[in-house]
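One protein chain is absent from this view; the other protein chains keep their places.
Chain naming follows the written order as A and B, and within any one chain the residues start at number 1.
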Amino acid sequence: MDVGIVSYGAYVPRYRIKPEEIGRIWGVDGKAMGKGLMIYQKSVPSPDEDVVTIATEAARDMMARVPDVNPEDIGAVYVGSESHPYAVKPTATIVAESIDATPAMTAADMEFACKAGTAGIQACMGLVGSEMVEYGVAIGADTSQGAPGDALEYSASAGGAAYLIGTKNIIAKINKTLSFTTDTPDFWRREGQPYPLHGGRFTGEPAYFRHITSAAKMMMEAMETKPEDYTYAVFHQPNGKFPTRVAKQLGFTPEQIEYGLLTPNIGNTYSGAVPLGLANVLDHAKPGDRIFVTSYGSGAGSDAFDITVTNEIENYKRENAPTIERVLENPVYLDYGTYAKYKGKILMSE
Amino acid sequence: MRDVAIIGVGATKFGELWNKSFRSLGIEAGMKAIEDANLSGDEIDGLFIGNMSAGRFINQQHVDALIADYSGMVTNHIPATRVEAGGASGGVAFREAVMAVASGIHNTVMVGGAEKMTDLDDASINSVMDATADAEWEAGMGITLASNYAMIARRMIHDHIATREEIAAVSVNSHFHGALNPGAQFRKAVPIETVLKSGAVATPLGMFDCAPISDGAAAIILCPLEEAKKHTDSYVKVSAVAQASDTLALFQRDCITEFKATQAAAARAYEMAGITARDINVAEIHDDYTVAGIMAMQDLGIYKTGEAGKAFLNEETHFDAGNVAVNTSGGLKARGYPIGAAGVAQIVELTEQLRNSAEVRQVKDAKYGLAQSAGGNGSAVTVSILEVI
Partner (left out) sequence: MASVAKEWREIPGRYNLQGTKCENCGKIYFPSRSFCPKCRRDSIGKMTPVKLDRKGFVYTFSVVHEAPDCNNRQKPYAVVMVKTSDDILLSGQLVDVEPENIEIGMPVRAVLRKLDADGPAGIIHYGFKFVPDY
């Protein structure tokens, strides 16, 4: 039985801040920093947005594109994020209620740093493939926090994408998924702490690069494929530099990763990053296109996916919701003061 | 049913009365009214209090008992009743009292209206005001009472019912009269530019389109008309007390640029008094927001739709203009808006006008006076008519 993507939806808040504006406050050459990271601006959520609202917007767009799918046939909703608004109380139930999928279903919030969204896709594939549920919804969304002045503040942004996983009318078949997972503490946030910490340069070679390349190689070995067999590739993108370099190391061309690389324009959306990159690829995909996807979550692990776009995408009502290019149109740029206010970094009286 | 007369009135000054408590305000107004009616106090057999939200403003529920106690009425154990209907609390209390006397159940009744607002911080005061709209589906969604009136004003301008200047002129009229009323909170006339340029509250309305936060109280003594002469020579007849309701939420109405409750209450009041809108000489209307003043004059049938704003702008509403004099007290805008007191204070002003004791703002030869009191966004409206007899 083929398992794959039945629909998808994506959302990025409209506000942006540039690294030079952040650097202006902290006495850092933000422009050079942005150039080094290949991040030219990042998205900022409005004060009334969080992972619940971002996930809901993405999920509603996802449902709008498949008007024939009865939301009551959704048997599972998983929301992956490292910035769930509640430490205890699921995001997924709110999203499920907002798309009328409740109550005959299971739901849970997932957390695996930046790969919680793709972990949700894998969980849904298992449930759908085993016929435990008809459809599963997997969402990756974040409103990630970077400590003021920390390197993460230049990249941590907000956005998310939702995937409807099923077996009928799939627009993209997931040929295979596999993961590479070890205990590698490159980035973490302790319970009750407002900002994550990271291991600096340790987040690179032994963490991001080792896990992505290992998972990617395992996938190509299992599928007996080479980079040139894929139309598009999407890699986790904490900045623009890492995915560009890892793609090159694995033998993918800049053209293959172009659509899947949104971070230079919107920053690192954490759990939303790979789901958003894949959504932008699907916005452009045609039947027969093959997509290589590898996420990365600190702590650490990578999920790889081998995907083939089906003929069904021709009948798919993509136009019922805005494409990512449309979502990203007309951004509003913030100064650091407004950004700090929006992100709740200014102490206010209760 | 018997005819009812007003035999005494009294009011405190309205304003930020930092050294006065709720109970001291209520007593001051009541004492003035009792004195004005030449009573000892023992004649009073019933007490009605219009109060919107002592529970939230001063954390005191049960203000009926409080006022009965501190006014000394408790020694005779007379019934005391607190009435709440948002901004129309005072208007409704007056109507309840008139009905009590008219029915014969009560004979001599005091109606009080009081509010002590300034013991609370501004943000909390606003949230109390917003709760007079639909708490779940307006206030809970971020809609403030001011913004609802602002949305009415926006639509009114869009539909060419009134211009921004005409709406602002309601405030100018109230301030013009407030300057002539020693009891008013604001005793200064303002030019229209001041209103138009005042800081935005909810666009297009600014600070000078909104009635202030005030402390104050007002009181009235009622008795059967046939007994009025026993107490005083200067009494007026209550010719009509009408009341009407509408949806709590503004958005549930077919039309937002008129208050059907005002129209319905006015129709009932005119019928009860046996007169028409054209007989009215002086009107006290609920201008908690300027735009409400335009609506009131049109919904009362005193002006046609599209005409009320011009009347305000052309100063036809002044006490000495020879037309219907509007808000000679200064209205809610300039006299002040201690919520529960407002509807009662309107009756106090009309009584002063009809018995020729309004001094420098006296309307000449006034026979009929009308008061319109509104709660929330016109969800409860009373229209009362007083008559010189």
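What we mean here is this: contacts are C-beta pairs under 8 Å (C-beta built on N, C-alpha and C of every residue); 3 or more make two chains touch, one makes a residue touch a chain.
All values reported here derive from a predicted model rather than from experimental measurement.
Only one of A:168, A:245 or A:341 touches the absent chain when the whole complex is considered: A:341. Within the complete assembly, B:154 is the residue of B:154, B:237, B:318 or B:333 that touches the hidden chain.
Of the options B:180, B:195, B:220 or B:249, the residue whose C-beta touches the omitted chain is B:249. For chain B, the residues touching the chain absent from view are 123, 126-127, 130, 136-144, 146-148, 150-152, 154-155, 158, 199-205, 249-253, 256.
Interface with the hidden chain, as seen from chain A, comprises residues 14, 46-50, 52-53, 56-57, 60, 85-86, 94, 97-98, 100, 332, 341-342, 344, 348, 350.
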